[in-house]
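All protein chains but one are shown at their positions in the complex.
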Amino acid sequence: MRNFTGAPIPREEDARLLRGRGSYVDDLHLEGMLHAAIFRSSTAHGRIKHVETSEAGCLPGVLGVFTARDLSGHLKPIRIRVAGLPRFEEFLQTPLAIDKVRYVGEPVAIVVAETPYIAEDAASLISLEVDELSPILTWDQAVEGKQFIHEATGTNITGNFIGRGNADEVFNSAYYTRRERFSVQRHTAMPMETRGLVADWNAAAETMTVYGATKIPFFNRLSLSQMLELPESSVIMRVGDAGGGFGVRGEFYPEDFLVPFLARKLNRPIKWVEDRREHFMATNHARETYCDLEIACDRDGIIQGLRARVVVDLGAYARGTGSTAPARCGQFLPGPYRIPNYTCSVNAYFSNKTPSGTYRGPGRFEANFFRERIIDMAAVDLKIDRAELRRRNFVTPNEMPFNMGKLTTYEPAAEFDSGDYPSLFETALVRINWNWLQTVQGREVDGWYHGVGLSCFVESGAGGATEQARIRLTEDGSIDLFVGATSSGQGHETVFSQVCADVLGLPLYKIRVKCASTDEIAAGVGSFHSRSAVMSGNAVRQTAQTFLESLRAAAIDYFGRPNVELSWNGGVFSQEGTDAKVTLAVLAAHMAAKREVIDITDTFVNVKQKPFSYGTNAAHVAVDPRTGRVKLLDFVAIEDIGTILNPLIAHGQSEGAIVQGLGGVFLERLVYDEDGQLTTASFADYLLPTAIDFPNIRAEFVNLAPAPGNPLGAKGAGEGGLVAVAGAIGNAISAALASLNVQVRELPVSPPRLWELINQAQENAD
Amino acid sequence: MSFHIIKTTVNGISADREVESRLTLADFLRHDLRLTGTHIGCEHGVCGACTVIVEGKAVRSCLIFAVQVDGKHVNTVEGLADGEELSPLQQSFRKHHALQCGFCTSGILNSAHAFLQENPEITPDRVRELISGNICRCTGYVRIVNAIMDAAPNYRKIT
Partner (left out) sequence: MTRVAVDWVSSAMKPASFDYFRPDTLEEAAALLATYGDDAKLLAGGQTLVPMMNFRLATPRVLIDINEIKGLDFIQQQNGSLCLGALVRWHEIESSSVVAQSNPMLGEAVRSVAHYQIRNRGTWAGSCAHADPAAEFPAVALISKARFTLFSTRGRRVVSVDEFFLGPLTTALTPDEILVDVEMPLFNSNTIWAFEEFALRNGDFAIAGVAVVIEPNDQEDFIRFVSFGVSDKACRLRTAESVIATSGLTHEAIDEAAASIKNDIDARSDIHASADYRLALTKALLERTLHRASVGHKQ
């Protein structure tokens, strides 16, 4: 019975969020709560000589000021969670800088005080003496070997090779090759809520409760318990509301150790909330990547090979997310195309900048931009229509499942599970009016040059092997559903109630969903890598089935006749052929009287192939070459995410992702000067899209190919809307300005930068 | 003179408090009055998450000190709903899926509510301009604009 799955049900959580009754971490007040402030390095690279904290410590209202020396013996490095590379353990961060500072914003000391205002007053009295070292800010500087950020390692770089087929052979004999360098700028997720946590130590029970957990609460519980030297079961990570995550919230950061540690030491609850200025330098950065990319084609435009060298700036330390971004960039470079021969040198370097982690579609946003740009260039060179060249290279439905090869070092070979890339592509062409727009492609109309661009992608989902759900019957006959997924706005409380309601045949209002804290479910995992629809969705479905069986067994027990035929309808078991019925409320009371409870936890194990969503973006732009202004006249994103659980939520995710992508393409930049100072550290300089900037966006879903690898047939959603944006826009602008010989190779394409590009091209032509 | 006694009215209820002069209105509402629906996103007046209504005008509460609302009327998101029933604007947001994480939402609701009370005749372009001072990172704005347009007729006075 599927009434709710796939329906555009308005969200359950909206009622409290609209009233201002969300529970974000800064909303929390605990009795006796103190406030922490972090003193951070304002030098990018140097040896710590002295941290002077005495004046700060004397300020009335300050309970303590702590440096690495005060926490000596307790500062363990923050571990890698995923995608570690050899030797990455040598580049880990300790929660406070011990002997060196390695980026502006690195925590050096922590103040605990009665109010956040006093904590900041105290922090402003701390001073740090540093023997400055020259900062490493580029690959070239990293490779030079004059300076090592992590001296014991003797290096600043890391790399590996991945590939399939035999690219070198193909390049030697190809009809056509082209080589380009592309780059994406440093930018990041910038959720509207900054990070924060409240830590509460219960000395009697010796338990540590941390509020504000999200993304991977169980892994963080493990990390924290190890760092605090407590049993895992003594640490409770509480999940509440979070104001956007996009990958950067919820990884384990220095403050996630420091605040709980001090809460225990001082035996008082402590709250720490990051302010926006800190956020710029303390929360993971992303995306800074360049790529030397070569394409080889035959005369019909069949892409025979790609050769790539990817270089990613990881910042000063290896974060919990390890080498995910560079690895995924390498993995997703070939995209939805057959490209039988591919080799990629995947490189990363450490630099004296804020550490880099994962931000929505990590590595994919970059890879799709690089590849889709060179495909357009090849199409123009070969005089083949840009759409047609793509058609000739898509992996086709009858090649599914398609082995894409082992394109990361830490995962086995992957397969595209299902998909009809060509059909979806045709839909996108129709939506953007591709054929008709060829009449203005590259033409000037009223001073504006018009261009249409395309970009295609595949996107993996459902990362991680397992997820749990827990369902319990409450005394009034309603259902508590606990899911391992964590929400930062994706509507989990609604979506999973839909799946559960369909299996149980209950109305939605009978099901209360909670994204589980670590004491509410045995072994949840979390939300990342577009996994929740597949992993939590299937966990819910499976657990609900088991739960229904338990209900049935309880009903049989209630009726006292083991062979009785029971029918189940709308929350009531009825005995066939009689009037006997039992409601869930009565059943719950019956169980309670026997001191029993129906409380089922089940684990969904995703043993089969991982799902790959896929899609096409198309953009129509108009460019004013005098100012570099680009008007986005139309933007279409079509995606196949398999079974759609709630189309309202799916569209919202896609639209939000598109605009984030457009921000990365046009507006957002994290810029360091030559001293390693972050010069864009407020919203006056880091420009986010507003409601006026990109009104003409359209997101659409098709369901051409449900995922065969999981019962729900879902493919994972949330990141697909963003990953191909840059390719579509870069291609559209380049097509618009083809007559001016402008090629977009670097992001962002802000008006000043595009103007420079246009000017350069004109100068080169002269 | 850095502590002051203020008498202010918030959502129709008086609040008399002693406050430090540097306490921002946003912090006063959130921590002194425990009205945590107003959110702090940047504290430099750009993101708009902290927007509340002071004397009928939508303003950034991170840029006003609590002492400045002595004798004034303040309205926050908590005052929009009528008891248990969501206001037409709030209902429209829910219907149109105009919020995801909810963090920017109260600021947008207040901006829209204050504006529509004075200007109920509104176009999509005008709505976009109106909320251009409220940054949302989740929704891409399309549905927020739809929600406000859909709610606008409720603000037209019946003559």
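A and B are the chain letters, set down in written order, and residue numbers restart from 1 in every chain.
Note that a contact is a pair of C-beta atoms (placed from the backbone, for glycine too) under 8 Å apart; a residue touches a chain by one contact, two chains touch by 3 or more.
Everything quoted here is computed from the prediction, not taken from an experiment.
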Where does the absent chain touch, in terms of which shown chains it meets? A, B
Filtering A:S233, A:N267, A:N435 or A:T627 for touch with the omitted chain leaves A:T627
Which listed residue, A:D70, A:E90, A:E120 or A:D519, touches the chain dropped from view? A:E120
In the complete assembly, which of B:T8, B:T36, B:T51 or B:Q100 touches the absent chain? B:T51
It is residues of subunit A that touch the chain not shown, namely 37-42, 104-105, 111, 116-117, 119-121, 123-124, 275-278, 281, 626-629, 667, 671, 673, 675, 677-685, 687, 689-690, 692-693, 750-752, 755-756
Need a quick check: the contact residues on subunit B for the chain that isn't drawn. 1-2, 4, 20-22, 24, 27, 43-46, 48, 51, 57-60, 62-65, 67-68, 111, 115, 129-130, 132-133
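Note that in this section only the chains that are shown with their structure count from here on.
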Just how far, in Å, is the C-alpha centre of subunit B from the one of subunit A? 29
Quick one: in the complex, what on subunit B touches subunit A? 20, 22-23, 30-31, 34-44, 46-47, 49, 76-78, 80-81, 86, 90, 93-95, 97, 99-106, 109, 124, 127-129, 131-145
Within the complex, which stretch of subunit A touches subunit B? 10-11, 13-15, 17-22, 24, 26-27, 29, 117, 189-194, 241-244, 246, 275-276, 488-491, 648-649, 651-653, 655-660, 682-684, 688-692, 694-695, 697
